[in-house]
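The structure follows.
The other protein chains are all here in position, but one chain of the complex has been omitted.
Showing chain A:
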Amino acid sequence: MTAVPPPDATRAKRRRTGRRARRAAAPLTVVSALVATVALAGCGQQRDDDVYTVLNSSTDDSYHSWDAATLKRCSAQLGITIEQQSVPAAQVMTKSLRMASSKSLPDVIQFDASEMPTFAEPGGLVDLRTLGLSTQDIPKGIVDFGSYKGTYYGAARTVNTLALFYNKDLLKKAGLPVPTTWDEMRETAKKLTQGKQYGIALSAGGAEDGVFQFTPFMWSNGGDETELDSKNVAGALDYWKGLLKDGSLSKSTVNWTQADVNDQFMAGNAAMMINGPWQVETLNTKKSLHWGIAQIPVPKTGDKSVGPLGGAILTVPNTGDTAREKTAAKIIQCMSSEKEQITYARNSWMVPANEKAAAIWRKEVPELDALADQVATARSRTAKVGAGWSSVSLALQSAFQSALTGQNSAAALKKAQARATSGN
């Protein structure tokens, strides 16, 4: 660009030398040339043979440095250079799609597992098994978590789910046991609600956070995302409404993200909360807070507590370059090795995907046992609806927000079912 003189300078020089003003058309040519260069430069991105890229959403300082350390170890082990490229979580999908259309895909993409089907459906991902990755020692639930239509596309390093966090001191002072059923939780929450302190906090926000939090209630009650208008889903929603009616749950819940919920719990505005292990790092910064963790209560004693499986998975996008794809699989193998999984789990408080690694991790952090148990029975959001999850999720969030702000649960869910199916 610097080689081309700016249009105005060209023009001035021409006029001084008395050349024909017809050449004033020069700026036009210059601009067109510039535009063409810029446009072309945007396309073909040069690949360096020994440099591999991992695209992830680790924009958070600590996550970025953990991943950087992992990639450094893997680079040394494989004798290549691995670069980390981080974009905000909400942009991973759109960025990857754009890269796919400009044929400049990275070697490894870390997707949120609920987004993976969208990229896998049009053939954007490579089967990890054909690239030589084994699923030995990985529980079936977690293999399914990284699979779409039976093909294993994504390897998880760690997984997470939701659990019931409670303030030990408050429960002890009130002489209450940790609730295990819906009725117990409702009673406990009611008793713990006093003054500015609510019994429980959860996120019913109008985004994926809220839907993620609703799933354990919906699923433990026998509800299902393919049939939002069923009695069981309405039952779960009515349970949430009950908590609101008792005053045990703040009305602000419809405006809270999971991070807001954690803030409320830490500030002592809630005695219990539904949240995930990624909050533990923040929770531990407040030394005076003694928290415990338990499985999310179930409708009746003996029911199974089914949580949503969350977390990111490492995938190999389909670039057509088999040699690079094979190396990419090796990068994933290194990143998700037993040792790396434990390191990552220690940092992030999430549960290692590998059974053996999980066993070691369990011994290290016995206080998170309940979480590991919850993960064992958790299920993925996309197992049944695949790429249709985003429609279901949008319809569901609108429905529970309507119900929590006054509408009849059954009516709201009936509308949601119609919306979810028309959107596919």
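Keep this in mind: a residue touches a chain if its C-beta (ideal position, glycine included) is under 8 Å from a C-beta of that chain, and two chains touch if they have at least 3 such contacts; residues count from 1.
We take it that contacts and distances are computed from a predicted model.
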Missing subunit (named according to UniProt) among the choices "RNA polymerase subunit sigma-24", "Sugar ABC transporter permease", "3-methyl-2-oxobutanoate dehydrogenase (2-methylpropanoyl-transferring)" or "Ferrous iron transport protein A": "Sugar ABC transporter permease"
Option touching the unshown chain, where A:S65, A:T226, A:T322 or A:T405 are the choices: A:T405
Given A:T81, A:T94 or A:T226, the one touching the chain that is not displayed: A:T94
Contacting the left-out chain in the complete assembly, out of A:Q84, A:T118, A:S147 or A:N275: A:T118
For chain A, the residues touching the chain missing from this view: 7, 11, 20-22, 24-29, 31-32, 35, 90, 93-94, 97-98, 100-101, 118-119, 121-124, 196, 198, 205-207, 250-255, 264, 267, 269, 387, 390-391, 394, 397-398, 401-402, 404-407, 419, 422-423
